[in-house]
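Here's a structure for you.
A single protein chain has been omitted from the complex, and every remaining protein chain is retained in its original position.
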Amino acid sequence: MEALQKSAREALENHKAKVIIGYSEGSGGRMRPIFVQSPAEAEKLTWNDRCTQNLAVYIAKPEVQKLGKPALVAPLPVLRAVLQLASENQIKEGDLLVLALSDGRVTELSQFSEMEEFVAKTPTHLASKDQEAIERLEKMTPQERWQYWQSELTRCFKCYACRAACPMCYCSRCTVECNQPQWIPVPAHPLGNWEWHLMRAMHLAGRCVSCGACGDACPLDIPIHLLTMKVEADIHREFGSQAGMKVQSEHALSSFKVQDKENFII
Amino acid sequence: MARIGVFVCHCGENIGATVDCARVAEACRKIPGVAHSVDYKYMCSDPGQTLIREAIAQNKLTGVVVAACSPRMHEPTFRRVCSESGLNPYLCEMANLREHCSWVHEKSDVTTDKAIDLVAMLVEKVKRNKPLHPIKVPVTKTALVLGGGISGIQAALDIANAGHKVILVERDPSIGGHMSQLSETFPTLDCSQCILTPRMVEVAQHPNITLYTYSELESLDGFIGNFKTRIRKKARSLDEKLCTGCGLCTTKCPNKKIPSEFNTGLGMRTAIYVPFPQAVPNKPVIDREHCTYYTKGRCRVCEKVCPTQAIRFDQEDQIVEHEVGAVVVATGFTVKETDFFPEYGYGKYKDVINGLQFERILSASGPTLGEVKRPSDGRVPETVVFIACAGSRDPAKGIEYCSKICCMYTAKHAMLYKHKVHHGQAYVFYMDIRAAGKMYDEFTRRAIEEDHVQYIRGRVSRIYERNGKLIVQGADTLLNAMPVEIEADLVVLATAGVANEGAEALAQKLHVSYDSHKFFVEAHPKLRPVETNTAGVFLAGACQSPKDIPESVGQASGTAAKVAALFSMDELTREPVVAVVNRTAPPLYSTCVGCFLCQSACPYQAIEREEIKNRNGQVVKTIAKVNPGLCQGCGTCVAFCRSKSIDLQGYTHEQVYAEVMELLS
Partner (left out) sequence: MSEFEPKIVAFVCNWCTYAGADLTGTSRIKYAPNVRIVRFPCTGRIDFMLLLKAFSQGADGIIVSGCHPNDCHYTSGNFHARRRWMAFRNLAEFMGIEVERIQFSWVSAAEGAKWADLVNSTVNRVRELGPYDAYRQMAASSWQ
């Protein structure tokens, strides 16, 4: 914690960054993002297991961009989101500084190559509770899975907090806002919810850094992050690629190998 | 409001006997937006077409659905009919009632119901069709020919003689390719150099041909009719304008022991060299890897002796740029070296050579001046064994294909050997004799019957040395696999013809596909053998697969005809079925967010970056842009784009969505 505050203070004092985007204590035991612009404020920065929001979501926001070059407090998923955004041409080298967190240490990273090295050294497996949840679902019969997701997704009232929390959902016009044709029905009814969540997971295929921020953001605690995590895990297993590891990487679904598996095609 | 016309064709009995066409027409009349719906015996006949023409005029139709045969059959016909009636041809769609309905189902109400569904689906599509206009792209009437072997030479000359400019690029210091290395050619046995060198000179002197030798393709961008190419002219280390080709430098160069590439390592050359006497251009290059000045920093003998002071030690590679409209790839092939064959001694026996090396031994201009002498000790070999299919047709060696030229040149080799060494004994081990071609079978028969070459049907399992002889162990499968052992003085392997080293990298630069053996792939194996799947890039010669000279020349002329046909037009007309990135009002400009993940999904490199600038010229957004000249309309990007910012004309989101929704309503 002190190391983080010290790094942040130095970054501001040495003019390496104009604003530190980090976590601070919010209300009701929840963490909230904080935008630290002066060295004195750095002491408000904190870091603990409750910091689940993916701060990379703020990088592209015009309000944040106005503040000047940011330094991002970055646990692994945030760092991977930064790399994935870079690979999708959303940020450029030098646009931001990263204060990477791991094992209580803080590492200042400015080059994408440094971030790639850092990520490559850190294990990227899913949290055990998510892994277990996915496995539990996989063991169910198709009917049970259908029932499970029907009951879960029917509760959704389409607040789109999941979309707002996801650093990869940066489109200026989401497909749900397309009305010619109306791909996804507007109302929060079972079909509209079903298609929205299935589409969201497909749109994150090969791009999801498995941070789980979408599920944490859901006010109804619908475990929608399991959908994107499952797709991502399958892609990693089948095609060997993982989102947010390298800037110059081929996106899993816009590349291919001739020998890709096809045992489901006759 | 849409005013759609539906025209249901009986196709005589073909549709009419199975589908109740009158009921289809009647049902379609009730679809909202259908202003006219009729059935008729033969829509594609003259009266049928007239019926459509009149209906378009009388009912002021805004779209047409012809429910008849497959659109793959008559779509052009009916689109033309619409066009003639003043309706944009892309406002016409066809419902496939014949191949997809009447011919595959029994006569029943269910079949008629299906027919109605199919027409209704297309009605919903055509309601959303937009008028499209063929895309025109200009044509730069200059061809880039890569490779100065016989294929490249032929293609370049044909295109140049048709009146178009040609840029011919050759990697080696001289044009001529493999053909210049050959002794005599089958089946006529005329001297290769004698028929080739006049062509080489013609290339050099042709006013329409710009020749870059000792040069390689650096990059190719753009699309058919409009390519931009960068060519690397490697430093020859001399001023070509000053050099007269007198050759004094090559005689004085003290570094004389460098294996000659042209003589397949059987002869030596100097560090400053002309690959062979008839080289075009007849200007030397300095081989910097071996030149004493470059390796040790002193010598400069060539500089001192050069009468025109043409030597330039500090010359650097030069990049030249050209705009071209078409590219002919004629980069040829290579043959496997003897070290590829562990069973034949891994290349360690000096007297086991490959076919190309034997060509040099037979050649009057070769290292032995045409006398058959074996490499190890210069003795005339009394017994020569030729092994066909060395590597070829051998899945265990990873080369499943037939190299095609070996049967013929092996017969030629054996024949020429017998002509030069009358008392010598020639054996050929073969799998099959593949001598299909004009005068080819006669040629191989001549080798057997007149020149008494002994053909043994079987493979050679092993070669080893014993007392200065090569012991060739094989089997004669026509004699019940009887073991055969021959004491040979020289063994010639007809090694497999394989793709050039670097073929893969070149294919990637050209954006053409290649097969598992790195040979370039034609657009269609039968009907488009000289085109590639990249429009404007054509193939000639052995870079596509091993070929003999007549075939290579024939293909090169075919390619040249394709290029000439392309250049006969000032503008190209392309189908407007292409992808388009949407544009919206500022400040959004487009819903595209510029992630460019579509770029790698595009098989044609058709997606570019477009910078949107504000009034002050500042870049405010970078979005994807589809180059309509390159786009072939597959729509892979469209299905891939998350924000639905790309759409495919002719198969838009709205169209396909409406089709699916209608089908199941």
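Read from first to last, the chains carry the letters A and B; within each, the first residue is number 1.
What we mean here is this: a residue touches a chain if its C-beta (ideal position, glycine included) is under 8 Å from a C-beta of that chain, and two chains touch if they have at least 3 such contacts.
Just so it is clear, the structure is predicted and the values come from calculations on it, not from any experiment.
Among the chains on display, the ones the left-out chain touches in the entire complex are A, B. Set against the missing chain, the residues B:V201, B:M439 or B:V660 yield one that touches it, B:V660.
Screening A:L4, A:I20, A:C156 or A:A201 against the full complex identifies A:A201 as the residue touching the chain left out. Of B:A22, B:M431, B:V484 or B:V577, it is B:V577 that touches the chain left out of the display.
Listed by residue number, the positions of chain A touching the unshown chain are 137-138, 142-150, 175, 183, 185, 187, 189-192, 194-195, 198-199, 201-202, 205-206, 227, 230-231, 234-235, 238-239, 252-258, 260-262, 264-266.
Listed by residue number, the positions of chain B touching the unshown chain are 70-73, 96, 98-101, 103-106, 108, 110-111, 114, 117-118, 121, 513, 533, 577, 601, 603-604, 632-636, 638-640, 648, 650-651, 653, 656-657, 659-661, 663-665.
The rule we apply is simple: only the chains that are shown with their structure count from here on.
In terms of their C-alpha centroids, the spacing between chain A and chain B amounts to 45 Å. Within the complex formed with chain B, the chain A residues making contact are 88-90, 170-175, 178, 180-181, 183, 203, 250-251, 253-255.
Interface residues of chain B facing chain A in the complex, by the touch rule stated above, are 588, 591, 593-601, 622, 640, 642-645, 653-654, 657-658.
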